[in-house]
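The structure appears right after this line, and notes come after that.
A single protein chain has been removed from this complex, and every other one stays in its place.
Residue numbering begins at 1 within each chain, and the chains themselves are lettered A, B and C in the order written.
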């Protein structure tokens, strides 16, 4: 608890962008940053960084998080064999979805996590997020802000040899420290430099493992991830957002006894950092490893669901 | 019916990209096109082109299309006043959504519309879209393809003076013809040139009107939109996709007696064209009118919902 | 406000059945009452008192209350024309629903309404109903209790002549007072006697009007209903529950300026009374008018949704 308090105090950005701020570290991205990001593009190759939104997903019902349920309200069978009631041979299909906003590739909004009853910028949690949703920092406020320079730190690959791994995939429970991040940057070279306003993508390799071995306990179970000790590093680098290929961003089991996602508790309500989870980074990582360029234009806007504390999305990286 | 048959035959792309094709006109976008699009970016200003995903939306229940229902499974009130069961002062909120995929800003997938029992590329409708979703052209197949050069044709503004309109907004029922599109391009200048692989955004101004006057019959009622006669123009221009700021893309009421969305019936199953609806183009349009540049990098990937025949999204334009 | 306070004090049952009580006035129903109710049955004719659960319902989105969205996950078209993957000619269809629990015929649970921050039996509202649902008086606690003697008071019919109504339907805005209830009982005769543990059904006739004229503003608009002044009458009669054929049980507009459902505020949290809304009473009423018998065995158990503050149901009356 003392660690939490000290770290929160060290990394806290409350008031940094005014009392009314709703963007947190997204304030680090400006027009110049986006123009710079566009300038990175060379060949025009593009990667979708979204996992599937599929009923055969990893969710297990914890916290009422199911996999998405997608159903059709009209299909081609009606169009071909039935009578849909439309004239001149017109036929159509239509569909609906029910899903938790955290069921697959997503951004955590700033109202997703609280620290001792407080939300981002020091607001009272109960004054921000009610049953009507996030009244202040709803994800729609970030609709136009998550576009900029992306940098991939492929830690799973960078540490493969040193750790003697069969695949470029960190083992479950592996805590990525600032030293590991720095070593990865060093190994990857100049295009992997991380600075103010960058959107950082950290690949552990766990998602690749689930593609080979099945979901297992991907949702909430043991996983590689960022160490609690990376909070000051993220703070000092002034990154705009960080996303990983795991369910929970930080290492699991967590590094303290009787802890639950302590890094979240620091970086979301205190630092104002946007966190992405369950991203699919493997195809992009292969390409970066092949051409040695780890930066790209990242377009990752959330779906502007009014009052949401998170959002599904399909991020794309353009190189 | 004769008109439909003739137009479908004229604009049909079946087999053009092979028997297994699932992308239709998205095949017109290649790496070079995307690289060119990135090269358009100057200042780095960005616009979200999504309408809100909000319970106070335009849907009225037609075809079981409701507005999204977003609910919280945990809130800041629990975190502040209750006991969420987490250690060390950690608190959280979480949420779910239930919505039709066509409830707000969206892409129509290639399985959304059929022509006399046939889907894109000549496949049988009933073999493509069943209760399990689109088995062939599910929207996830387009996950990495809707990024490229966007061009805004602000027809509402271009025709304002000629039509004597108080606002730069076409009246409901106004059919935009190829001549109107060409006149808009001519009025807007060189950056508005439309060609192979471009993603075309056509602003009618109707959405701006709803911002002032309320939703009214936005969902399915009278609206400005593309004329049936634009099909050959879109075909010849080899655009990759077209989106508008209206519910239904084409003019309503439709131009034939006893008709329902005949232009859809041509362009989706026959041409293989991706159609965007309910986009928010007004802020972008203001900026384009101000700086005279109507082209931009458009990043508009769908949410990869397995088997979906459409997808909500938040498109962004980077200039 | 003074009226509310005084009436609440007058009708309050807090502590009457112990500090742990979760049933309120359902305590008035005992085995003997249910045995008596079964003894009423003569011919065995049965009536469903549920309105449809249908996408073409009255809900308009207020408070995120939509009409139910029922979708199929498999259909007979797949079974007949496709391949569902089952052996030996087996075929199946399956379905899902998304709906507000108050979208159609329903019981209000005891956690549905609060009086100045308090729930039934004097508990703190925030300690009872959280984002996890009703932790104390969830509707599942009443799963086996809403079976007993039902009595129909067909006020619309009883007052038709006196009010000079074309149909046996009270006009919107008509407040049913204790005098109207007594007059109805007197007109209907001995089988309409109301006493301890009875489940009272009050027919206004408004639902019949919507069957003829369309839903209109059934959900929340002007309606006949119980007057605020009926609270003491209901209290003294010791009825177990009361249901009506309207959206909101009490007269609308409400009888005070700037008021919202004041009778609810008295009877649910203070009296502990179960309220039914949107019941379909017309067929039963016709039969009662014809045979002169207004009592029956009523079986109206809620769906035991854990933690729900209300429940859809299909009540049946057996005569």
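FYI, contacts are C-beta pairs under 8 Å (C-beta built on N, C-alpha and C of every residue); 3 or more make two chains touch, one makes a residue touch a chain.
Being a predicted model, the structure only gives us computed values, none of them experimental.
S.K.: Can you say which of B:11, B:52, B:77 or B:110 touches the chain missing from this structure?
M.R.: B:77
S.K.: Among C:77, C:200 or C:226, which residue is in contact with the omitted chain in the full complex?
M.R.: From the options C:77, C:200 or C:226, the contact with the absent chain belongs to C:77.
S.K.: For the chain left out of this view, which of C:24, C:133 or C:272 touches it?
M.R.: C:133
S.K.: Given the full complex, what residues of chain B touch the hidden partner chain?
M.R.: 69, 71-73, 75, 77-78, 80-82, 96, 98, 131
S.K.: Residues on chain A that touch the omitted chain in the whole complex?
M.R.: Residues 55-56, 61, 64, 66-67, 69-75, 77-78, 81-82, 98, 126, 130-132 of chain A touch the chain absent from view.
S.K.: Need a quick check: the contact residues on chain C for the chain that isn't drawn.
M.R.: Given the touch definition above, chain C has residues 1, 4, 30-39, 41-48, 50-55, 63-65, 68, 70-77, 79-81, 86-102, 111-117, 119, 124-134, 140, 143-145, 147, 256, 258-262, 264-265, 297, 299, 301-310, 312-314, 316, 318 touching the missing chain.
We adopt the following convention: only the chains that are shown with their structure count from here on.
S.K.: Can you compute the centre-to-centre distance for chain A and chain B, using the mean CA position of each chain? Integer Å is fine.
M.R.: Inter-chain centre distance comes to 26 Å.
S.K.: Spell out, as numbers or ranges, the residues of chain B touching 2 or more other chains.
M.R.: 55, 64, 70-75, 77, 81, 98, 126, 130-132, in rising order.
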